[in-house]
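The other protein chains are all here in position, but one chain of the complex has been omitted.
Which chain is which? They are A and B, in the order written, and residues in each are numbered from 1.
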Amino acid sequence: MNPAILEIGPLAIPVWAIVLGVGMISYLNSAAILVYAERRIAAFIQNRVGPNRVGPFGLLQPLADVLKLLLKEDVTPTHGYKKLHAIAPMIPVITALLSVAVIPFGAGLYVTDINAAVLYLLAVASLGVYGVTLAGWASNSKYSLLGGLRAAAQMISYELPMGMAVASVILMTGSLSLVDIAESQSMWWNFFVNPLGAVIFIICAFAESNRTPFDLVEAEQELVGGFHTEYSSMKFGMFFLAEYMHVFIGSILITTFFFGSYHLPFADLYIPADMNIWLKGILDVSVFTLKVCFWCFVFIWVRWTIPRFKYNQVMKLGWARLLPLSIINFMVIATIMYFTN
Amino acid sequence: MIVYLFILLAVLAIGSALAMVINKNVVNSALFLVINMVSLAGIYLLLNAQFLAVIQILVYAGAIMVLFLFVIMLLNVEDEEKLFDKFRVKYFLAFILGAAVVGQIFYSIAGVTDMLPEISSNMAEIGTVEEAGDVLYTKYLLPFEMTAILLTAAVVGALMVAQYKIKKG
Partner (left out) sequence: MLDSYFPILILAGIAIVLALLLMTLSRILGPYRPNKHKLNPYESGMDPVGEARERYSISFYLVAMEFIVFDLEVVFIYPWAVRYLDLGLGTFISMMVFITILLIGLLYTLKKGTLDWDLKTNKI
């Protein structure tokens, strides 16, 4: 874990506990803020007003949504597996929260720096597949089952090019620790040296979040609501929460792996090394937050601009285009790196 | 602390394994196997094998069990029939064989005096990704290359099985 300890007067608080707490709260809050942002931005794009009744500018809308979800009736369909039906929505929420542990939010601001952090992230993400699959299976509804299967197949397909794109980053960093990856980008962001990997990673992040243009999983016109057709009340709310947390995590990962994490571009040139630690901390966290906000905005922007693919196109893009492309990208970068060092 | 964690994880692993075997619903069985994999990963972690622990979750729980789940759903298996509806000689023989294996296991356990294996002091370094890479790509290079051929064979095999079904059916 992070060995640093913050001393405020008589109190000595370990930094990892602070980052853990703040990280979890920001994860959960990000969902609420993103729901509001999504509805406002969607309204703007479609030339509507959007939610503006609850509180000033409709800012309390997410709170009202949560209250409404909590007060709704919880329906489990007949002949469905009751226990699985209840467990399934918890899985994506838990796996999403688990990723807080290894992400650096600023220089020295991380919870823990484990040796295989990148693999840990991939492992946690791969466990998230169970949530949608089981939700589809346990519901005893045709729409749910098809949605769940599509979701699982799509998520596992895009995990591979994602993993290869990350591997091409590892080639340049030489470490699987996210702290090292963030630190190594103080001069050159990985996007500048590995743009193809960045593009592949971004597409995969979009596909993993199961949103338009990759929302075959819940394509309303054919599958009603996909794997959460039979979910109501807070069980549905948790899938909703997980979806927006995944958008947030996707933005964080894009930022961390390719867009310099908490560094400004070419930060080594003009950021003094002996900067005040508090000032540096504030600068780092605000740069990181701004980048993440930008990518969240892109997620929403894309969702309301680009129409949905067909399922065969999604699979073709994943297996026949992105996967070979990412493997070749990896080989080219490895060769260049090996023979220039 | 580590001993208690080990006992917790070991009980979880054995319990989930038993639950997997006993459970009649196949999907539930598969999920218990996932829990079993995760608790095994925890045990690897207690042995300071960090890389192995993460790989255990990534490959077994994240990939292979997803395939299991797909196959179960693909076959659409109903709940298992009750096993012992009537007495048969082969069940009796199977029981005796099983009892012999369990006895063997208990006998071996009784011979072990230390409960946990000693963890050598440099184990913390050996379990990292870097060390795994160093050994895997120098000492075990040939098995590593063979893996590539094995995996390709698996791909082709899966393809052939699928096509065979279609041609016959």
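For the reader, a short list of remarks on this structure follows.
Throughout what follows, a contact is a pair of C-beta atoms (placed from the backbone, for glycine too) under 8 Å apart; a residue touches a chain by one contact, two chains touch by 3 or more.
Worth saying up front: this structure is predicted, and the values here are computed from it rather than measured.
Within the complete assembly, A:A167 is the residue of A:I41, A:A167 or A:A205 that touches the hidden chain.
Within the complete assembly, residues 2, 45-46, 48, 50-51, 55, 58-59, 62-64, 66-67, 70-71, 73-76, 124, 127, 129-130, 132-134, 136-138, 141, 144-145, 147-149, 151-152, 154-156, 158-159, 162-163, 165-166 of chain B touch the chain that is not shown.
Of the residues in chain A, those that touch the hidden partner chain are 1, 16, 20, 24, 69-80, 86, 89-90, 93-94, 97-98, 100-101, 111-114, 118-119, 122, 126, 137, 139-146, 149, 152-153, 156-157, 159-160, 163-164, 167, 170-171, 174-176, 224, 229-230, 233-235, 237-238, 311-312, 315-316, 319-320, 323-324, 327-328, 330-331, 334-335, 337-338, 341.
Keep this in mind: only the chains that are shown with their structure count from here on.
Rounded to a whole number, the gap between the C-alpha centres of chain A and chain B is 30 angstrom.
Those residues of chain A that touch chain B in the complex are listed here as 81, 84, 114-116, 119-120, 122-123, 126-127, 129-130, 133-134, 137, 145, 149, 152, 156, 176. By the touch criterion given at the top, residues 25, 27-28, 31, 34, 50-51, 54-55, 57-58, 61-63, 66, 69-70, 73, 127-130 of chain B touch chain A in their complex.
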